[in-house]
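The complex is shown incomplete by one protein chain, all other protein chains being positioned as in the whole.
Up next, subunit A:
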Amino acid sequence: MPSATVNKPRPSELLSRLTSAEPEVKVRALREVKNQIIGNRTKKLSFLKLGAVPAVAGILADSIDDVTENNNCNNTNNFLVQSAAALGSFACGFDAGVQAVLDAGAFPNLLRLLANPNEKVVDAVARALRMIYQSKLAPKYDFLQQKNMEFLISLLNSEKETVSGLGASIISRSCETNLEQKALFDAGILRKLNSLLEGGSLSLRDASLESLATVFRNNPEVISKFAGPEIGRPLSSIIDLAKDRYPRTRLLACMCLIVIRNASPHFLQDIGIKTKLIHILLELLDDPGQVGDEAPFAFSSLIAQKEDLQKLALEANAIDKFHHHIKKGSLHPRRYEGILLALADMCSKLESCRSKFLSLQVLNLVADALTDYNAGVRAAACICLKSVTRSIKNLSAGYFMNETIVIPLVQLFLDPSTSVQVAALGATSNIVVDFTTRKSIFVQCGGMKQLVQLAKSMESSVRSNALWALKNFVFQADNRLKEGVFSELTASLLSSLIRDPEPSVQEQALALVRNLVDGCINLIEFVFAEDGLILGAIGRQLQCASKAEIGIQGMYALCNVASGNEFHREAVMQLLFTQMGDKNQSFVVKFLQSNDSQLRTATVWTIVNLTCPSSPGAPCRLEKLRNAGIVSQIKNMVNDPCVDVKLRVRTVLGQSMAFGDN
């Protein structure tokens, strides 16, 4: 007769029974708690809040004492099994639970119990420990200590799969450094894991694949030692598993192979394996569960930054497949995010991929994702846009500067998540380099004002990315647009951004000035606004430039100013010379002597503009430069290895000869 009664005591009632003096009551309550929390995250949380974990950990501890005192064995084992299982369930996929179990001091007790003679106890304990090790909160395992390594080896050698699986989980979680990887290799752990691959059960094989990947990650030396001498054999078991009947095994095997490929240029480089990996991962997308959610991330790790793989994936119709999946809709956020990032990687370098993307009308779907409720999805959509908008062909055609994209993108400037903001700014930076005259759309939807607001953000990455977008926005834009930007920014804000504590912000601010003053002479007045605030800031920043890029942008800004009229050129000269009063070497000479060819180029260009023959003040300025040793420095650069530098140097020298210099 089916029984489906739902009569059960309140949680608090259950908890009080855990401390009952009667073992029968106690063990039944313990089992009931366990059965209520398994599979039920809500219950785990509510029992946690009531203090269940310390209570259960206490029962475990008491039972260990009973074992050592040889008390009633069966009963004790029952308590041990149930309490370990309950603790394991609290820790399963639930970080708050893991923390509570660790805080209750149960961890050392669980470790001790691995040596218990009763099989069921060992199973329960090993499982509980494995749940803990699947969490980031697990205590770090120190592989470099001899005793610990021996313990780990004993775990892996165990006949019980729960125990050897625990050993594998410890490796997957705790092995981080190259040193640890080498220590594991030297202890013969890899051979052991490989044998578990071939002989073990499904879950053990999966655990071993993960561990192997962890030990191989970014360590070409360990990889070649493992795979080298018996050419292909150890790797062949992993390659076989990539074709296993279980999807999760296929995924983990692929991930392991990708780790090997990415770390070591000698292995798995032939086109056969590359094509196989692409096909297997694309096919795993069809899995409806977690495996299908993770597959696109593995795909990204395979193709990122690698044009040859992106080309192969294009030929394998990867973009069509991703499109097909996004079109289906109601995706798990993790899967959605993964597919968008995979598309971003596909389109990051190759125009052929971007063309395919645009021809399939994927852009509209990505624009939809900009308003998704999940922050990871929104950020991924922006990153995808950033890749696609690298298509100069389509940028020039003004393809992206339309309301479907720009409006939701600008809204993301106000997103609560910083990473979404930064990603949106990245995409915007490309879109605003619109070579047509449609930039006004961006202004109309309030985008420009938003960027200026973001330039005042507390987050430095937001500030620098906002400035980057503004820099691109004003690139070769018309005067009216530039004036609009400048009046919104104000001289005081821009000068303070030039003096920002973060070098990346300084660099972008200077580059923005460079683009602003480039072109029409009237625009140069910007740097003189409010008593030359900006010009002064540039001068001070160049004096203490912490990296070459800052010098480059600053000098080009000055170079553009010096392309104006006499007043402008004199102001630049004054700037260069005011700083030269210091005991320190003038930054001009320092820049000319820099290892960075772009910095040398920018500096010489500025001198070119300052000594332009057609300007009346040129001879005077030239004299000053000569006196400061700058001309002789330039003479030394006649054979500069960089062509750009060499040509500008010759221009300067040619101009100086026009004034009778030898």
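Of note:
We take it that contacts are C-beta pairs under 8 Å (C-beta built on N, C-alpha and C of every residue); 3 or more make two chains touch, one makes a residue touch a chain; residues count from 1.
To be clear about the criterion, contacts and distances are computed from a predicted model.
For the chain that does not appear here, its UniProt entry gives the protein name "Protein GID8 homolog isoform X2", which is one of "AP complex subunit sigma", "Protein GID8 homolog isoform X2", "ATP synthase subunit gamma, mitochondrial" or "Calcium and integrin-binding protein 1-like". Residue-wise, the contact with the chain that is not shown comes from A:Asn35, picked out of A:Ser16, A:Asn35 or A:Ser496. The omitted chain makes contact with just one of the residues A:Thr76, A:Ser89 or A:Asn194: A:Ser89.
Residues of subunit A that touch the chain left out of the display are 2-6, 31, 34-35, 38-42, 85, 88-89, 92-93, 124, 127, 131, 161, 200-204, 289, 330.
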